[in-house]
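Apart from one protein chain that is not included, each protein chain of the complex appears where it belongs.
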Amino acid sequence: MQRYSIFSLLRNAVSYHRNWPEAWRSPDPKPSYQVVIIGGGGHGLATAYYLAKEHGITDVAVLEKGWLGGGNTGRNTTNVRSNYILEKNQRFYEFSLKLWEGLSRDLNFNVMFSQRGVLITAHFDPQTQALLRRGNGMRVIGSDAVFLTREEVQRKVPVLDFSPTARFPITGAFLQPRAGVARHDAVAWGFARAADARGVDIIQNCEVTGIRVERGRAVGVETTRGFIAAKKIGIAVAGHTSHVAGMAGLRLPIESHLLQAMVTEPIKPFLQVSLSFGAGHFYTSQTDKGELVMGGDLDGYNSYAQRGNLPMIEHVAAAAVTVMPSIARLRIMRHWAGIMDMTMDGTPIIAKTPVDGLYIDGGWCYGGFKATPGSGWVFAYTIARDRPHELNEPFGLERFARGYTIDERGVGPYPALH
Amino acid sequence: MPSQLMIRSPLSSGPRDRIAEGRGLVLRERGRTVVLYLEGARCALEELPPVGQSAGNDRERLLGIGPDAWLLVAEGGATASPGLNSDRFEVALDQSHAWTRLGISGPSAPAVLAKGCVLDLDSQQFPPGACAVTGFARMRVVLWRPAEHLRYDLLVGRSYALSLWEWLSEAALEFRCEEVKPCRHFLQRTN
Amino acid sequence: MNEQPFRNETGGLIDRARPVRFVFNGRRYWGWDGDTLASALLANGVRIVGRSFKYHRPRGVFGLGAEEPNALVQLGLGGRSEPNSRATQIEIFDGLVAESQNCWPSVRFDLGAATGLFSRLLPAGFYYKTFMWPPRWWMRYERPIRAMAGMGRCADAPDPERYEHRHAHCDVAVVGGGPAGIAAALAAGASGARVCLVDEGARLGGMLLSTGEQMDEGPALDWVAEAETELQALPNLRILTRATVFGYYDDNQLGIVERVADHRAPAPGEPRQRVWHLHARQVVLATGAHERSIAFGDNDLPGVMLASAARGYANRYAVRPGRAAVMFTNNDTAYGAALDLQRSGVAVTALVDLRAEPPTVLASRLAAAGIELIPGSAAVHATGGREVRAVAISRIDEAGVPLGIPREIPCDLLCISGGWNPAVHLHAQARGKPVYDPAIAAFLPGNPVQAERSAGAARGRASLGACIADGAAAGAAAAAAAGFQLKPAPLVTRAAIADDGTGQTPLRAIWRIVPAGGRKRKRFVDLQNDVTDEDIALAVREGYRSVEHVKRYTTLGMGTDQGKTSNTVGFAHIAAALGGDIAAVGTTSFRPPYVPVALGALAGMEGGKHFLPNRRTAMHEWHLGAGALMLQSGPWLRPQCYLRPGESIDEAVRREAIGVRNGVGLVDVSTLGKLELFGPDAVEFLERVYINRWRSLRVDRCRYGVMLREDGIVFDDGTTTRIGNTHFFMTTTTGQAPLVARRLDYCRSVLWPELDLRIVNVTEQWAGMTIAGPDSRRVLARVVEKLDVSSEALPYMGYGTGTIGGISVRVFRISFSGDLAYEIYAPAGFGTAIWERLMQAGAEFGIAPYGIDALNTLRVEKGHVAGGELDGRVTADDLGLGRMIKPDGDFIGRRSLSRPGLRDPARWQLVGLMPEDRNTPVPPGAKLVDGKSDRYLGEITSTAWSPVLRLPIALGLLSGGRSRHGERLYATSPLAGRHVPVIVGSSTFVDPEGKRLHA
Partner (left out) sequence: MLIPCPHCGQRPHSEFTYGGDATLRRPSDPALAADEEWLDYLYLRDNPRGLHREFWHHTLGCERWIEVRRDTLTHRIEGASATGARRGTRT
């Protein structure tokens, strides 16, 4: 792998950038691999990378039905944080956040992780108390969180509505300073390049159409490019988890729902934190290119359509101008949607399955981007050792039958509400 | 026994209905409306209007609001007894206080309504006598057309009434809509 | 004064009687009514309008309408300031103020252009390869990078203008008011269908407004005017102009943004923009086509313009976009442009055609006009510092590579035509899949998925006659599909145009002119985002091969124009780099909006004050009058407390709570959900939805009930009263009320349709108020008639009806606060009057209203659970309510309770907590720790100051809490910097025996 740096950039400038090598190879699939990962999103690629890096397993193929990062990795609003309510989540996401902090250098690919802070506005007492419980828990386990007064919020995010007529007066805010945003595509590409450099085969335009199970053991996958045998198979296909797991006869506690997102036209720096509105479903951050990326709540019904609709976009826009009245003339440039793998308790599944040699990383809901390095790391561990790491032990499938669900929102088995 | 207590509208503290007028538009509260919720018809369904239709006259109208549910809307004092034999239903509940009735009329009325209502209010599609329960600016309303030309009546849950009134008044601003009778305006304070 | 050096004396669709004054970059200019900012600037000789995104290169007007990539300006001032506004679509009005953006100190001299010096260091994706050292320094690099990026600025004050939405319905929606759209509307309208014709322009006519074409009977624009009159006369037809269909959504719903008052001040109450939701049964897409560019050296200099745009400026605005022009084309359409420009006074010196054998008709027309035709040649590069001064022309070989030494032709206007892309955006949004047509080297609409059809230039039709015929056919087909009988539309048939044999010769699909060793100059594909052909080649070389990868790596087509003039050209470059054809490359996905839409417009009236409607109780106004501080609680506004002069909130809450414990208080509980259940099976239903028994409940008695979700977790709690043998009155918590109502209805109609009962939501009908405290009975007795409120007649958990002031009320002896208390429900219209009665009657007992904070204090003291504890993760047993579970019989959630996780002794259970020093307040939201590890054992869910004990208390959930009574732990709040030793105990702080309740 040719290392990226300012020097290699200078060197290549001399030759008009004609000599940059491919970031990753595009090999034909081999007939068999030790591990096949289904899904070339951030999670699948990170898993392959850590299998190679942490466990020395390099006979790995990542199979992607389309183009790398074309799933939710390529369409998410890029919040990276560990400000969860429940301890098991806090610990896992904090682990992931630590990996993020060294990721660009680890991958030798600038993923532009910008720790500008994720801020949630506080408006009402019960909501404030919930934020306090959350932040205090994070602090106890060693993560970072602070609570800002109204005046501090105003200094940090002056564009919020602090007028006396504000629809939702702001009383303070909850901030995780180390949280932030990253460049989503770069995460897929960076992991792909680093995994490839360690010998992983990355195979695009290769859709898995079946999982071959013999005597309770997964032995390989049928694909649009033929059968590929594998000793172990990891599924990391986000919104398509039910579908792919179904190929091995599994039914999962997952529904697929749409989450929409949109970007405004680019403007000069305007918002210095990643902002979440505490009294409704709205959040936004500004990319380095200048657009405000915005999102809201799930559409709320099963769907694989991966496209937006007007009522939700309008609702998000309404929240946006309610929270920041000066952006009314800013224009939306594009809106789209992703297919969310919503679990019955809103918490992911990173686990072995009842089929030997078959592992699942899914159920990421709308929060799996931040998990990318962390889940890749523990999923690789789980596959390599055939048992979960203590961090993902709680995220097993059996938690549903045994009543150990991890229900952040406390809404029960109604995926649309998580 | 006539009540010694004053009944209060969610829109105006006085005894009079709140009214606003604009170009080709009258927006008015219609207090003293009796609303009876009826469910579970004991008579033949053919005798009752199906969902989306109504029967009766402008003094007393039966609105089909659900597959087995009706609202009887009648004018009169809030304690007047409705002229419908409520034995014909398994459930007959006085819901007069649950709803606030507004009337919106005049040539500009459809344009104002179309700002918040997705229904096709074209006279072909929604002729006099038609009714519907629908979302209006995120509130649930019962909307119907009395016989009178270019008039629409609607019921909204009492707790939402002021929000809806303020919404409609703003939507009607372009028709220069203004309150006609002096009536105490409501302060809205949220903290 | 009103000198516009590049404006012709006559011609154009501008009103010379109405001069318009405007300011650009601090200078005053004049234009005419009917101008766009772009045309007015060109008329005034302003050529540099903006700076590009990455290299900050000077840019001028490139297009004529929505496709404009370059001429983006900051429009307006203060709260009306709008970044990134396309000068080509801004209609000027008196007083308009605009300025260039993304430049400092000025657009002519921009320091940011220094990036151009390092541009070799900044190929596509350079930022992925550097800025990684020193570790964690990205945030520092990021700051200047962000400052250079972005474009315009967001306003710094709220927008004073209004926005709104409007719903509309029609049988046939026609998008696009060019000749095809007009013909479609005529044809569909004649059938009697309800038609809506929508066009983004200020007037109908589409391309005809800029081409000045002729029909056999006369100017095509006369036909347009006649058609407009006829359309307007149709009763069922609505024409929306200045209205862009920005999105095509499921079930044939079009999102349209109408610029009501962007070109003038809004009338009072009028919105600035209006978003229409048009529900159409059939849609005709007559959205025309966008001309595209060709990549050659320095093809971004101001003065380089689309041929159709230059033609439009000349014809529509009587503006000469330059003095001397050279045309560069790969197709027929630039010929007409050349002739029109020449006619309008621009000296067109040459037309360079990539094709070796252009059509002879066209060649002879050029010759007649004295324009040199240079076939089989290409523009290799433009020259000039900040503007075009000349163009270098070379002959090209088969592959399009320039041969020999180029010839320079001086010019200040270089018009390009790389052919046309049908505007398939809406078709693709409607899930159609565009298909590549090599004949026109463009993507055409594929098979429609929704009820839509394309017509005219949007379907690759080239000539005016073909567009009209196509539009008419599409309009007729749409009306027929909507069920209407077709009738002839005479105007359509009258629109005859003699075929002059042009537009038939195919284009030569070359979009990249690269001289041997030509690395000195940049060849732009995407002007807005500064994407060059080399960037695309680099992406492909580095393995970013999918069109989506190239897009994301280079940012091709990701600007505000979404690649309208550049995408197909870029795809062609990808195909070339991969050695395949464009069809295999495909397109990136088309997404709404077609043009960017303001957030304010999308928000409509919902932005701000009306965001989520508020609900008010019947006593709302009374509360305000009594000095209540109102709190938002879900949709409701509720009194937090009633402030007396000089009181702090804490003081008021204490006073109110003490008042209840020692005397009597009155609180508004109208927000509770209220359901009535009727029917022989109502009691069976209750048995199935609550964890406790109901069959045994006698008439006129209430009972507290707990409902679970099917997963065994507490869903809601409240009281239900048997007010008749088969008639129950249920209350739910405020927050869950709508959910409970829906879920009970689900149980009834989906799970157990066999049960004979009816559920009616009566929440709105009843105002609710609780009179609580030791004196409450005495007060109630004074006002209530026809009800014996003595403890014998109306015991704890008893129910009765009576009248107050002649109004019948429902009285429940229920207590949330833990004191003697009555919930009184009255018809909402009488709520205030009855409340006032109670206040009057209570005056001598010192009655005071209390708000939700005092209510909360009281229930914490009593150990009753509410929101903080009911967090959606607790079981009844966690709350100490396990004994309520009936011994037998199914109910929702029961089956889940046997799971080990729900019986784990380490579960968090409800406890009461007191500060060890009986003095220090317990920090809200604290975690409970033992001080020995970095784990927490539980958390504080509610805090209060106990009016009875006169010390701070708290409720919490604690792992294995019930077996830890007496233990000492810490309530730690690092956020507040507080760490308080607390003693675990029972959650009931007062009256554990319930004496007060039964008093």
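To keep things simple, chains are lettered A, B and C as they appear, and every chain counts its residues starting from 1.
Throughout what follows, a contact is a pair of C-beta atoms (placed from the backbone, for glycine too) under 8 Å apart; a residue touches a chain by one contact, two chains touch by 3 or more.
If you're wondering where the values come from, they're calculated on a predicted model, not measured in any experiment.
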Which of the displayed chains are touched by the chain that has been omitted?
-> A, B, C
Which one touches the absent chain: C:Arg21, C:Arg323, C:Arg343 or C:Arg894?
-> C:Arg894
Which one touches the absent chain: C:Ala265, C:Leu751, C:Ala793 or C:Leu949?
-> C:Leu751
Contact residue for the chain not shown (choose from B:Ala132, B:Ala161 or B:Cys177) = B:Ala132
Determine and list the chain B residues touching the chain excluded from the picture.
-> 40-41, 44-46, 51-52, 65-69, 118, 132-135, 138-140
Contacts of chain A with the missing chain: which residues?
-> 240, 242-243, 251-256, 300-305, 309, 311, 344, 400-401, 413-416
Touch list for chain C against the chain that is not drawn | 250-251, 253, 431, 449, 710-711, 738, 742, 745-746, 748-751, 753-754, 756, 761, 890, 894-896
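In this section, only the chains that are shown with their structure count from here on.
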Rounded to the nearest Å, the gap between Cα centres of chain A and chain C is 22
Calculate how many whole Å lie between the centre of chain A and the centre of chain B, each centre taken as the average of the chain's C-alpha atoms.
-> 48
Chain B-chain C separation of Cα centroids, rounded to whole Å = 31
Touching two or more other chains - residues of chain A | 167
Overlap residues in chain B, where contacts from two or more other chains coincide = 190-191
Name, in rising order, each residue of chain C that touches chain B in their complex.
-> 162, 164-169, 194, 267-271, 277, 279, 604-606, 609-610, 612-618, 620-621, 624, 629-632, 636-637, 670, 676, 678-679, 758, 760, 762-767, 804-807, 827-834, 837
Please give the residue numbers of chain A that touch chain C in the complex, ascending.
-> 4-6, 8-10, 13, 16-18, 20-26, 66-70, 74, 87, 101-102, 104-105, 108-110, 112-116, 123-126, 128-137, 139-142, 145-147, 159, 163, 165, 167-168, 183, 185-186, 189-190, 204, 264-270, 279-280, 286, 288-290, 307-310, 313-315, 317-322, 325-336, 399, 401-405, 407, 409-413
In their complex, what parts of chain B are in touch with chain C?
-> 1-10, 13, 37, 39-40, 78, 90-91, 93-99, 111, 114-120, 122, 125, 137-139, 157-160, 162-164, 166-167, 170-177, 186-191
